[in-house]
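A single protein chain has been removed from this complex, and every other one stays in its place.
In order of appearance the chains are A and B, and numbering begins at 1 in each one.
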Amino acid sequence: MARLVEGRAGLTDRVKISIADHAVGSEGLLTTSGLGSCLGVVIYHPERGISGLVHPMLPRRNEAESRPAERFVDSGIELLVEELLAAGADESALRAKITGGAAVVDFGNDDESIGDRNVAVARTVLADRGIEVVAEEVGGDCGRTVHVDAETGTVTVKRTDGVETEL
Amino acid sequence: MQIDIDSLETYNTLARDGAQSAAESLSQLTGIDTHVEVTNVSLMTPGDLEYEYVGSEFSGVRIELGGALTGETLLTFDEAARSVIAGTLAPEEPTDIRRSSIEEVGNIMTSGFIDGWADHLQTTIDISPPTFLSGSGADVLAASAAAEDEQVFVFRSRVESAAESIDFHILFVPERDSLIEALGPTGEESVSFEKLEVFNEMTKHGAEQAAENITTMTGLETDVEVNRMSFVPIDDVPATVGDRRYIGTVMEYTGKPSGYLAILFDQPSAEAVVDALVPMETEGEWSEMEQSAVKELGNIMTSGFIDGWANVLESSIDHSPPEFVSDMGSSIMSPIVGRMARTQEHAFLLDSMIHTDGDGAFHCEILALPDESELREVLRELLVERADRTQVDPSEVF
Partner (left out) sequence: MDVLIADDSEFMRSLLREILEGEYSIVDEAENGVEAIELYDEYDPDLVMMDIVMPIRDGIEATDEITDTDPGAKVIMCTSVGQEQKMKSAIQAGAEGYITKPFQKPSVLDEIENVVAG
């Protein structure tokens, strides 16, 4: 389901990303909404003006190769980085922003919510790859909508409690 | 008649790929970049299809299919899509030419949708010339088989443009016997079509009970408008519910089957319900008492909904105390789906919509997600002859 936006200018200025989906682009907006416990992980190369967004739902793929890579935080990030490199980004210049990971529904019997685990795994995987996390808007109990300006990597997060943050 | 659930997965994938290639045809013809939001296959009565078209104006084409797979497809564009298509392909042209451009686009897109099915079946599927459709609700369905009571499988895809202002729907309603034949030989994992149908009716009965509970508690006259059992790729469940804001409750149930239930009211309906239950005026945020009232209503509706399953199956199903939620539908569903996605790739989504009689201003959705393998087991064990024994009067037991 990967959609490379680069070179498709004129057709669209927005790419909407669903759950377990991702996109890489150099202009326009990458958007995703309905982020509950899921994450919106943005990775970008500021100087080259290339950004990517992935919307994973669960922390780790655990070698279940038949399952879609973008559904999981670890494999989703790996995939996104590969595509950013293929699109001309330098791994050493990549920066990341993490959004989402809320506990919209309190299941009571969980020690740690899926959202918290997603955030923890994202931090670990990005640190392991040497990608600096420059901003986060995570946790809490509200859903989020995320817009990424592909050219600058500027992220706008709108929460359902009305709070809007620019990262 | 047995249905192989695994091959239903394959066909759902075909429908998704078909919708994707229809979307690509549209991009090539008009430059509008679109994206398949959801694809699922539902078992429903044809009358419930009407809901797909309620409230907004659509135009599009109906195409009949023949050969290896018989049935019909309905491809409908919303008003914005119609005007962009006609504006791009037939600018400044008279109405009949504009209409013809919609027919032609519909024709090309339907071919794109169907080709994958024909390839999969290694045969040909014939398509009829398109019939132009326009209107809303029942108008769109007027000539189709909507009057029949018999439940049918409906493959539905919703496709949106990236800019979110344009969308189109593709519905594929294969004739039942033709689909079942296409699904091919059935294995051990198959379930009988009759049981699926009966279970769907039991669920409808549960939804009606839940609707009646709303009426008893609040005085609001309600009715079940739509009831369908969908088979959805697990990642698509949140998008199926959509980004609309909802207030309601989430419950986990355990037993046979176990799973999750979300009862979601849109904002005005939640306010109407709370006003009826807690007459005190409050400002802004939901007060403790108001949240408690919504939770108790959710609790009672949950019982109304799942008790029928337990009574017919002669088992018991426990549910957790309700959790109050207020957020986007998709955000509410994502942690539920996250839990289920650990063990299953597809979900049975039982979706019932409750409306007020007449004006339809009231809107409540009951979304049940039973564990897939447990539901298959339930369907195998279901005794069709007990299906009407959903309700038990305590005075007969005590």
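Criterion: contacts are C-beta pairs under 8 Å (C-beta built on N, C-alpha and C of every residue); 3 or more make two chains touch, one makes a residue touch a chain.
Note that the structure is predicted; figures quoted are calculated from it, not measured.
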Chains in view that the hidden chain touches are B
Cross-chain touch to the chain not pictured, restricted to B:16, B:82 or B:295, is B:295
Cross-chain touch to the chain not pictured, restricted to B:73, B:303 or B:356, is B:303
Across B:79, B:318 or B:381, the one contacting the chain not displayed is B:318
Had the left-out chain been drawn, it would touch chain B at residues 213, 216-217, 277-278, 288-289, 292-293, 295-296, 299-300, 302-304, 307, 310-311, 314-321, 391-392, 394, 397-398
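We adopt the following convention: only the chains that are shown with their structure count from here on.
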Taking each chain's centre as the mean of its CA atoms, chain A sits from chain B at a distance in Å of 28
In the complex, the residues of chain B that touch chain A are 27, 31-33, 35, 37, 160-164, 235-236, 238-239, 242-243, 245, 250, 252, 320, 323, 325-339, 341-342, 345
Within their complex, chain A touches chain B through residues 3, 8, 10-16, 18-20, 33-38, 57-58, 67-68, 71, 102-108, 113-115, 142-145, 160
